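What you see is the complex with one protein chain gone and the rest in place.
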Amino acid sequence: MLIYEHSRPGRMARAQYVAAQGISSELADDLGAHLRSSALGLPEVSELEVVRHYTNLSSKNFAIDKQFYPLGSCTMKYNPRGAHAAASIPGFLKRHPLAPAANSQGYLACAYELQNYLKDVTGMQAVSLTPMAGAQGEFAGVAMIRAYHQKRGDHDRVEILVPEAAHGTNPATAVMCGFVVREIPVTKEGDVDLDALKAVVGPRTAGLMMTNPSTCGVFERQIQEIAETVHEAGGLLYYDGANLNAILGKVRPGDMGFDVLHMNLHKTFATPHGGGGPGSGPVGVGARLAPFLPTPTVGMAEDGTYRWLDHKDIPDTIGRLSTFMGNAGILLRAYAYARLLGAEGMNRVGEYATLNANYLAKSLEQAGYTLAYPARRATHEFIVTLASEAKHQHVTAMDFAKRLLDYGYHAPTTYFPLLVPECLLIEPTETESKAEIDGFVAAMTQIRQEAMTEPALVTTAPHSLPVKRLDDVKAARDLDLAYKVTA
Amino acid sequence: MLIYEHSRPGRMARAQYVAAQGISSELADDLGAHLRSSALGLPEVSELEVVRHYTNLSSKNFAIDKQFYPLGSCTMKYNPRGAHAAASIPGFLKRHPLAPAANSQGYLACAYELQNYLKDVTGMQAVSLTPMAGAQGEFAGVAMIRAYHQKRGDHDRVEILVPEAAHGTNPATAVMCGFVVREIPVTKEGDVDLDALKAVVGPRTAGLMMTNPSTCGVFERQIQEIAETVHEAGGLLYYDGANLNAILGKVRPGDMGFDVLHMNLHKTFATPHGGGGPGSGPVGVGARLAPFLPTPTVGMAEDGTYRWLDHKDIPDTIGRLSTFMGNAGILLRAYAYARLLGAEGMNRVGEYATLNANYLAKSLEQAGYTLAYPARRATHEFIVTLASEAKHQHVTAMDFAKRLLDYGYHAPTTYFPLLVPECLLIEPTETESKAEIDGFVAAMTQIRQEAMTEPALVTTAPHSLPVKRLDDVKAARDLDLAYKVTA
Amino acid sequence: MPFIPHTASDEQEMLGAIGVPNIDALFDEIPKNLRAATLSEVPAGISEMALQRLMNQRARLDEVALSFLGAGAYEHHIPAAVWDLVGRGEFMTAYTPYQAEASQGTLQLIYEFQTMMTRLTAMDVANASVYDGATALAEAMLMAVRANKSNKSNRVVVAGNLNPNYHAVCHTIVKNQGLILDVLAHDPATGCLPGAVEAALEGAAALVISYPNFFGGLDDVDYLTDSAASAGALVIGVVNPTALALIKPPGEWGTRGADIAVGEGQPLGIPLASGGPYLGFMCCRQQFVRQMPGRIIGRTVDQTGKPGYTLTLQAREQHIRRGKATSNICTNQGLLVTAATIYMSLLGNEGLRQVALTAHSGTNALTNLACQIDGVTARFSGPVFHERVLSLPVDASLVVEKMAAHGVLPGLALGDWVTGMDDCLLVNVTETKTAADIACFARLLAEVIEEVKATC
Partner (left out) sequence: MPFIPHTASDEQEMLGAIGVPNIDALFDEIPKNLRAATLSEVPAGISEMALQRLMNQRARLDEVALSFLGAGAYEHHIPAAVWDLVGRGEFMTAYTPYQAEASQGTLQLIYEFQTMMTRLTAMDVANASVYDGATALAEAMLMAVRANKSNKSNRVVVAGNLNPNYHAVCHTIVKNQGLILDVLAHDPATGCLPGAVEAALEGAAALVISYPNFFGGLDDVDYLTDSAASAGALVIGVVNPTALALIKPPGEWGTRGADIAVGEGQPLGIPLASGGPYLGFMCCRQQFVRQMPGRIIGRTVDQTGKPGYTLTLQAREQHIRRGKATSNICTNQGLLVTAATIYMSLLGNEGLRQVALTAHSGTNALTNLACQIDGVTARFSGPVFHERVLSLPVDASLVVEKMAAHGVLPGLALGDWVTGMDDCLLVNVTETKTAADIACFARLLAEVIEEVKATC
């Protein structure tokens, strides 16, 4: 039932009628012709109805707080409640973004220190916290690459190279920044095809976007050679930080030769995903791109107080990316997370994320599943391909995914990266226990059995959720994007 | 699965290791022989495991926030989140109960004003907020009655009269206060049997405990005559305020002739029930019992500041009932609720609680159910008796109750009051909408149908809950009250 | 009517169905002369926004910068996860789990709580809470007198170093049933009970020991327990749950352990909040379980053999036994049990131990620093748990007043609490206090003492 179906004309949550003391909310006659005459069309419900409706709706979601959620490339790990509490202190929640710096030293201190931590973990020279998600971080990074070449008068560099395994945001970003995308093939072993790269790299190359470990769940072993190749051709290297969780404290993108990167704090720094955001995608840069960082960033004045840096301080900035200063509340959570972990804790993130992934990969292999890159170490994630199951039992990766829901596990990422057929990209993260992983393997083993003996059970799954499999085709064909009230 | 079943030796929620800065938590060798040598025996789990375990456990509860919960005598109405927020402000949460009054004027102001509001709504002369639940309020009230008679040297008054429909806490309280209980029968119409009362009342009568509306869900029409009868005999009248919701703003117990009462703020003042508490049971008294009020209470000094009143101010007090000053946090919620409603809002509570109950009673009667007191007006609650269904279809009140759970409604109170066979005591409260009540009636109609045509469906219910009907006999016979770890 | 959902047309339809012209008609059984006058003290309703602002202003008045007040309620760090979970509507807005199948969440949680409490105290069984520590003790006294089959005494010997408020509450509650509370005075030199208690215990139904005692000190519980056992008295231990991470649990006192253990659950994840809601816990030997008041959850199975949880032994309770119940308690402190259970799960064995150890070290550090101030000494010298009496060269209540004006609550001035202790300050240090806090305390204390001296 929709909240609108609880609505009755004239019903109200009266405690939310907010006329301020001493202020009469008389009619706004002075607005004249600007006055709205049509109904607002919001639901009219009681406070209990709202609380009950959304409490019950929430129970229809899977969530990290409820179950294992091994969504590859998404890093669904525990979101510390302590970080949430820290960011929810009234002084922070009520701070207006345009409050004078003198009244903002608390927030600025956190942001300043976070910039430093992020430089440290990535091996970069400078950081801007303003991008509001990974994709916006990518935008900022690629826009800086463009600004760099333009500043140098290097106007022919119109191409961005992207390995074919890349996340969709990479090519989409390159296009948003006005570049042409060239895809680079990936070898059977999951590495970039170096010959293919060398064949396309050249004076038109503005840069290469990649992530390492790659979205194939393996570490790109030739990274130094790739970096040299691109750099020699005059291009820059962009690091998509979505996979930073795999290497936190182990290798730094800056040391691998990357010139610019974004981080997904909502992944590596454990801020909650919120059912689709908010995220935060700070960018880090080496010396060459530092002059182009998006504003604002935080600096320290000579007297030790913190202040905002804007286009006056960074004249070549690509500019502003958000109305104010990015998803500050998420940055506070990430800052809190960094403080809780400390340097030692950070080092262990990559270690245990990798341990869990390799253990799970090995266990699934033993249960009869086919790994996409069996000869490789798993990183923080790995790929299982169900091509054979799809061919012989006609049970697809999507069927396996849906059936997992019945067992109370969220499904891994399906059909990504696109180059591996019928794949599941599985990322357990470091905050899951061995027992939880073993439970998942047991379910997968069972489903494999079902696929052999009773495939219909799997192909018509899920069976125990609020709805059965949904008709996506109808959704796109008979578009119903807003409730039409029966007046 | 129990939290203990997630436990692994050495596992820990490391962020909760709290060694304070600059304090080394070295071994406490100075404790010598006092040192504990045995294991603590707590579970060893990660923070995510805790969050996940209790999030999932919570989903196994019915709750006001999730569904209609018409538990008679319990007043399960909406618990405003605004009141919860008000009581959760750090300054209140961190206030130490023994903080000097000079550092406590915020809390004291709320408590002082709440005392006044409660006097007003009950028609009493003085109030003490210290009792921590209804039963403790009863204790305070009856102990005051005892202290009153003792102070007057009236030592023969050893009996407390209680109508047979009374809540179990009434006789239990009388006994705790050292009295003998005499039950008074109730007529077919739900009124106290006045002749029976007159027959037992006398020089041994310390007082009469009752509630009005009674637990039969009807208003005691002879209340004035009852009061006169008891008073003339030298006894005092105790009002069990559990039913105050029915008459808020309509009649005041003080005006009916009661000398002392407790209120269940966790019912009438909408503080959450918490799965079994906390509650708060302030007592109000007329002039005669004011000298005996439990301490502490809050008074105002001449300079307008608030201060605690203790045995120095109330020398005849029955004494202290809690380590500090009662369930202060609940009092703050009740205060907030009173402020949100205001006088006008209070008046409407009783009105709409009564409207809902009468509408529901009428609807169920039309659906074929038998009302226990069909000739009477329902108050805020009413009784349905399933004696006939139990006799003819062998479907009991408990079966109806369990089956309701399958329909997503919490069951009404069953088998209380004891004098009505196979009864359901139903209290919808004022915060439920007509649509919600209609839905409940539809479910009840359906279940009645099932009881006729497919009784096994009802007698083996519930079918859709985390467990099926539980074996209470085994629970009491093979006592298993704590988990035995398999080492 | 902030929370009433009725629209005018709902109301009309409902009145029509009932067959009355207006709501007032529903009250026609109430004698006219009783109909209430309008409320005069309750002000007009305000919005949630106005309420929030008002309450923020008031709460601000009660803020202090630093507090060393203990005396039965302790400032601990509460992990953020605790109240995020406790505040979930499913826990917060459920009733007592009478319908077991619809309340497995709360029921299992209480079963886990019972398990944790039995282990922490090393006792056999635990109940699902009573109101607070003091009422838990009162109930334990009544219970002990009922349960002690070896004598028919109604006399309970109470340690003189018990929190005076506990004593006061017990007095209020048990006197009506004719119990006699005899105080076993503590040794004024040590703050502990005397070394010979045999005489005092003769013919007593029970002995109440506080461990730690009101002064933070640790009595010789082994000796006391064994002495009580020889005298045929049951032993009731009043314990601090945090302390039990470090010191001997009641189930291990003496040769056979205490018979009943009670205490205040507040330190287990429950905010100070002006004194409540907290939770009183009660544990006992298996043999006394039918004498224990309050709710008890048992594990059982459903019709299919699946494990489940339910209220059990209800024949002890008022809703079944009415006047013959073990107590009149009904609503208890369910939500606080939820908090305590989650707190103990998050802390675990090592976490709780660290809380206790840090508090212990901090207390020692504070004692050392404070005793460097001229005229300040530790009133008693034995070991303590996280609380210590300091003897000051001036009236302690003046010191409290002056330090409080600086936003620091230095502890409890004992003058109003224990006769002859006007110069004494009961100071508590938990894991929340850093070395800097302790230094700040000592600095301000020294200053304020000088100030008081100067003005006297």
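As written, the chains take the letters A, B and C, and residue 1 is the first residue of each chain.
Keep this in mind: a contact is a pair of C-beta atoms (placed from the backbone, for glycine too) under 8 Å apart; a residue touches a chain by one contact, two chains touch by 3 or more.
The shown structure was predicted, so the numbers you read here are calculated from the model rather than taken from an experiment.
Chemist: Please identify which of the visible chains the hidden chain touches across the whole complex.
Modeler: Every shown chain touched by the left-out chain: A, B, C.
Chemist: Based on the whole complex, identify which of A:Phe68, A:Tyr107, A:Tyr148 or A:Phe400 touches the chain you can't see.
Modeler: Candidates A:Phe68, A:Tyr107, A:Tyr148 or A:Phe400; residue touching the omitted chain: A:Tyr107.
Chemist: Provide the residue numbers of chain B that touch the chain removed from this figure.
Modeler: 8-11, 13-21, 45-49, 51, 55, 80-82, 84-85
Chemist: If the hidden chain were put back, which residues of chain C would touch it?
Modeler: 47-49, 52, 77, 79-80, 84, 87-89, 431-432
The rule is short, and it goes like this: only the chains that are shown with their structure count from here on.
Chemist: When the C-alpha atoms of chain A and chain B are each averaged to a single point, how far apart are the two points in Å?
Modeler: Roughly 48 Å, centre to centre.
Chemist: Determine the centre-to-centre distance between chain A and chain C, using the mean Cα coordinates as centres, and give it in whole Å.
Modeler: 46
Chemist: Considering chain A alone, which of its residues make contact with at least two other chains?
Modeler: In chain A, the residues touching two or more other chains are 8, 11, 15, 46-49, 51, 55, 80-82.
Chemist: Among the residues of chain C, pick out those that touch two or more other chains and give their numbers.
Modeler: 1-6, 10, 47-48, 79, 81, 84, 89-90
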